[in-house]
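Removed from the display is one protein chain of the complex; every other protein chain stays in position.
== chain A ==
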């Protein structure tokens, strides 16, 4: 659905994007994470051609965007909605009028605009606040208006630039759940950028890590979790600093997919006769499958730890020795 192909973009000496390639499939929710200044916003704005690449191409729904101008560009943008961190609502117009603006841009008649705007606000659960001004709405409600406006033209793609960063955790969860529901109901492809791993964990199917304008890692979340040394996986399931336990080896296990359901640790303790203790664990559901990490302390020297790693590897569980002494 979205194909970003070898795209570079510089501002003067700053290489905001450096040979970036990302593909997002139809109906997928894809997250881009990275530190401030990594080039996330620049990347997102290439997708609706607010920003143009110096080289490379951006194709959305088989349309090469970087080539479009004028009327054709506007038509292409009607197929791509965008939501913003600070909502970007027109303060002197009501929620309904803000949504109507998007419909006017598509060329709907006045009567249709009124009706469809109400429908869109209904879709995001805000029909009762249609005549409120943005200043009379909470942050979460404002973002709902933003989403209703972005989706009013019935686009195939939704772009989100830190849409939940100005919201508290509970409101963030609600907005993400709404985006997920809409994506499923409307078959929307979502490209979102965020600096919060929680967001990726909650709704993304795939993710990319951007660093100084380069893609460091990318792929479906489950694949990333299974990739040894994946920084995204590490950030998704943080276990913190390894503790210093003399006489113990520390092992980090990564589960993904079916293994999480099998009693692997119990088997390890029984078959190898080790008094394994669990130091920490995080388990999440990613794409309907269990995935997570567990940190174990294995008594004995490096030999026992190595034995455990082999035992686990034979059973399809990846284990990394964090420290062993």
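Just so it is clear, a contact is a pair of C-beta atoms (placed from the backbone, for glycine too) under 8 Å apart; a residue touches a chain by one contact, two chains touch by 3 or more; residues count from 1.
The rule is simple: contacts and distances are computed from a predicted model.
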"SoxAX cytochrome complex subunit A", "ABC transporter permease subunit", "Fe-S cluster assembly protein SufD" or "Nucleoside phosphorylase domain-containing protein" - which is the UniProt name of the missing chain: "ABC transporter permease subunit"
Option touching the unshown chain, where A:17, A:32 or A:80 are the choices: A:80
Residue among A:54, A:136 or A:303 that touches the chain left out of view: A:136
Those residues of chain A which, in the complete complex, touch the missing chain: 48, 50, 73-78, 80-82, 84-88, 90-93, 97, 101-102, 104-106, 133-136, 139, 142, 149-150, 153, 159, 166, 168
